[in-house]
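The structure under discussion appears below in the form of structure tokens.
Showing chain A:
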Amino acid sequence: MVTTISLTHYMVLSALLFGIGLFGVLAKRNAIAVLICIELMLNAVNINLVAISKYITPTLFTGQLFAIFVITVAAAEVGVGLAIIIAIYRNRVSVNLDDFDWLKW
Partner candidate 1 sequence: MVEFAMYHAWLVPLLPALAFLAIVFLTRPWPMLSALVAVAGIVGAFVVSAFAAYGVFTNPEFTEKPLVYAVRWFSMPGMQIDVGVQLDPVSAMMIFMVSMVASLIFIYAIGYMKGDPGFSVFFSYVSLFAASMLLLAISSNLLEMFVAWELVGLCSYLLIGFYSHKISAREAAKKAFITCRIADFGLLLGLLSLQIIFGTLNLVELSEKIAHFEQYTTFGVLTLIAVLVFIGPIGKSGQFPLHVWLPDAMEGPTPVSALIHAATMVVAGVYLVARTMFLFHEVPGAMELVAITGGFTALFAATIAVTQREIKRILAYSTVSQIGYMMLALGVGSMTASLFHMWTHAFFKALMFLGAGSVLHALHHKADVWEMGGLIKKMPITGWTFVIGGLAIAGIPPFAGFWSKDEILAVTLDSGHYVLFVMAAFTAFLTAFYMWRLIFLTFFGEENPENHPHESPPVMTLPLIGLAILSAVGGLVGTPWAPLWSEWIFYGHPHHAEPNYWVMIGSIVLAAAGIYLAYQLYCADKTKARAKALAERYNHIYTILYNKYYIDEIYLWFNHTIIDGAARLFYLFDIYVVDGIIVNGLGALTCLFGEGLRVSNTGRLQNYALVFFLGVLAVVVLLAFTGPSSASLTVGGVK
Partner candidate 2 sequence: MDGFPVLLTILLAPVVAAVIMAFIPREEHMLIKCIAATGTFISMALSLYVYFAYDQSLGGLQFVQQIPWIKDLGVTFFLGVDGISLPMLLLTNLIGFSAVFASWNVNHRPRDFFILLCLLIAGVMGTFVAQDLFIFLLFYEVVVIPIYILVIIWGSTKRVTKEYAGMKLTIYLLIGSAFLLVGVIALFMKTAAISGVPDMSFTGLARAAQGLSDFDQKWLFALMLFGFGSLLSMWPFHSWSPDGYAGAPTAVSMIHAGVLKKIGGYGLIRIALYVLPVGAKFWAPVIAVLGVCGVAYAAMAALAQKDLKYIVGYSSVSHMGYVLLAVASLNVIGLNGAVANMFAHGIMAALFFSTIGFIYEKTHTRWIPDLGGLARQAPRLAVAFMLAAMASLGLPGLVSFIPEFTIFVASFKVYGGLAVVAIAGIIITALYALRAGANTLFGPPRPEYDSLRDIRGPELVPLAVLGTVLVVGGILPFLLFDMVNSGIVPLMAEISGALQLGGSF
């Protein structure tokens, strides 16, 4: 009764991962943690893409190609994100997101 791994398993995994990432973004107070969670969400998308590419369009590699692009861009984004977090730390001596509410109403 061994069940072969089908596409839905991957989809469920990526959805779960996406959910965790989303929870992290909404709940965590630390800026870096939020940044990591966004990366988590992006990786969830990668899983999704690669799985679809294997099961739905095995001949073409569009999904995997897309995943590579996502990874590269995610890297760029993290680079810039960390730079900003350092800048804001140097400025406000805190990374707690709740402190950054000067711009409101």
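The candidates came about this way: all candidates are chains of the complex that A comes from, given by their letters.
The definition used in the following text is that a contact is a pair of C-beta atoms (placed from the backbone, for glycine too) under 8 Å apart; a residue touches a chain by one contact, two chains touch by 3 or more; residues count from 1.
On a predicted model such as this, the values are computed, not experimentally measured, just so you know.
Of 1 or 2, just one candidate touches chain A in this complex, namely 1. Here chain A touches candidate 1 in the complex through residues 7-8, 11, 22, 25-27, 34, 56, 97-98, 100-105, going by the rule given at the top.
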